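The excerpt is restricted to a subset of chains, each kept in its original location.
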Amino acid sequence: MQAFSLIEIAGTTAFAVSGSLAAMNKKLDPFGVFIIAMVTSVGGGTLRDVLIGRTPVGWMRDPTYVYCVIAGFFLAIVFRKRLDHLRKSLFLFDTIGLGFFTMVGIQRGLAVGLEPSICIALGTITACFGGVTRDILCNEIPVIFRREIYATLCIAGGCLYFLMREYLPFSKDVMSFITSGFIIMLRLFAVRYKWYLAPPTTA
Amino acid sequence: MQAFSLIEIAGTTAFAVSGSLAAMNKKLDPFGVFIIAMVTSVGGGTLRDVLIGRTPVGWMRDPTYVYCVIAGFFLAIVFRKRLDHLRKSLFLFDTIGLGFFTMVGIQRGLAVGLEPSICIALGTITACFGGVTRDILCNEIPVIFRREIYATLCIAGGCLYFLMREYLPFSKDVMSFITSGFIIMLRLFAVRYKWYLAPPTTA
């Protein structure tokens, strides 16, 4: 990644803050907190890069990612007692990251010539897998498998992208912008109106 | 993979059904169920491809894998209340998958010039690692580490393959067929006669 946009910095940092908070909740030591922060923010992109063979993986080529994680880590440590007040801005960053990283994953898939359905999977992995690894390391069943229609939104956004790509004359940047915005709006609505997926009853 | 054989389709689908059932047992939401289904069926081959550097990994190159997972997912959702009746056919598919995927892993290792012992490890990873990841995501100690001599059978089959390769004039296809059949028969016997490995006593 040549140019590290402001929004990517915000997304990476927000993910790092969310990872740090989860780890501090589990009473991990500072090193553990840092690792969970790192994994939460770069884990998704790392898995994506490993799966498509783009190595060394992203954060190894551009230290900006690591700086964002360090910033998020210290923000979480310093403001940990006041983050209740920040919860709204955190949620916003996390949501922006969700929309943004989905698009990054889709673009990376297109760049190596993969099919739309696989690109959507890559977008979802990029946006969601960091949180999954965070939960596994904290010894919990990943939250996105249980509550909140987090990943489903990434998939919906990915479908929108490829529909536009097929039928509308928009440029890549415009489509990326619309897709990210769509995912972000969907999530704001989903949380506001408590949309969720019910588990299939097995009884 | 050029030709997707009927048996690979059956094995992938059976693994997806088994993953979906495990996830529904844990009350995951439909997205979580789908991911566990995906991981259970393609996780082993994905790890194998990552370890030998065959990227983009298999399911990204051939969407047939994803279609099989989707089919297994819907089968499990639709028939979840009647799967007791299907348990025998499921067990059979799972066992066929075990024999088949072990051979796929061995062939992939040979294709990149690895040693027999490493090829056997790759066969075992291909056949067993999906189930291991399923159990980790569901927050359990992987079942193959505790009960059932699942992976041991893959190793036995792999040894048979390389013994035949060294000492017998069979063609590759014949040896693959014999090896898969050997693993399948062994597992049927193992479950029928309750063979298992006792944990080393530490007391």
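A and B are the chain letters, set down in written order, and residue numbers restart from 1 in every chain.
In the analysis below, contacts are C-beta pairs under 8 Å (C-beta built on N, C-alpha and C of every residue); 3 or more make two chains touch, one makes a residue touch a chain.
What you see is a predicted model, and the numbers here were worked out from it, not measured in a lab.
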- Item | With 2 chains placed, the number the full structure-file assembly comprises | 3
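Just so it is clear, only the chains that are shown with their structure count from here on.
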- Message: Please tell me the distance, in whole Å, between the geometric centres of subunit A and subunit B computed from their C-alpha atoms.
- Response: 30
- Task: Would you pull the subunit A residues touching subunit B in the complex into a rising list?
- Result: 50-53, 112, 114-115, 117-118, 121-122, 132, 136, 139-142, 144-147, 149, 151-152, 196-200, 202
- Okay, in this complex, where on subunit B does subunit A touch? 23-33, 35-36, 46, 50, 53, 55-57, 59-60, 63, 66, 77, 80-81, 136-139
